[in-house]
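Only one protein chain is missing from this complex, and each of the others stays in its spot.
This part shows subunit A:
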Amino acid sequence: MRVGLFATCLTDTFFPETAKATVRLLERLGCRVEFPLAQTCCGQMHFNTGYAKQAKPLARDYAELFGDYDAVVAPSGSCTGMVRDIHPGLTASPIAARTYELSEFLVDVLEVTEVGAYFPHRVTYHPTCHSLRMLGVGEKPLRLLRAVRGLDLVELPESSSCCGFGGTFAVKNAETSTAMLTDKMHHVIGTAAEVLTAGDNSCLMHIGGGLSRLRSGVRPVHLAEILASTEEEPWSSATR
């Protein structure tokens, strides 16, 4: 299967290890992965802040650039949600329906839950709002995590409540966002997990940024990096 990788602007710029891990994982599972270098951004921040006009050409570029692929995979629930739910309202986008968030692609399209991963850490999972509600990924990421050898999965209390990121919301309504973040961090720290994972680097950057400020010792690690980690090539904290 010829898969287009949509890295997302945030992951491309700030978290290249997540995109590299996605490539490694998909290739290990037999996909032919391509990264069209002309890609930039899905336009979500613009659209969600009220700049739909500016988001439109970005949606059009996306549809053109990825139109030929069998499927597009993005290591982000919220960018996938933007493409799948919102792009069709902005531009003709036949590829929107074939754009998947990583865990959906693995479980629904490749039909695997055991991806040969090894990750000997205590992990808790935050289901980001857009993965959970826009895409409805449900238990898929948890099924993948449960199949990882060595991984000790601990449940996150009130996991489905929003972490308070919300794109520009975190700046426009900084105090409210912080109040939401504080509760989320409290639950994360309470699990005594070493690693917090999620399918979105945006939320992880927000929660992780708070956890780092608190010197909590909990590391944010994207789901793709956990699933790509093997005994031969284990995930290392040095790369993040």
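Just so we're on the same page, contacts are C-beta pairs under 8 Å (C-beta built on N, C-alpha and C of every residue); 3 or more make two chains touch, one makes a residue touch a chain; residues count from 1.
Quick note on the criterion: contacts and distances are computed from a predicted model.
K.L.:
Which listed name, "TonB-dependent receptor", "Ferredoxin", "L-lactate dehydrogenase complex protein LldF" or "Multiple sugar transport system permease protein", is the one UniProt assigns to the chain that has been left out?
P.N.:
Its record in UniProt gives the absent chain the protein name "L-lactate dehydrogenase complex protein LldF".
K.L.:
Taking the entire complex into account, which one of A:Arg146, A:Lys172 or A:His186 touches the absent chain?
P.N.:
A:Lys172
K.L.:
Name every residue on subunit A in touch with the hidden partner chain.
P.N.:
7, 9, 11-16, 19-20, 34-35, 37-41, 43, 45-55, 57-58, 61, 129-130, 132-134, 160-162, 164-181, 205-206, 208-210, 212-213
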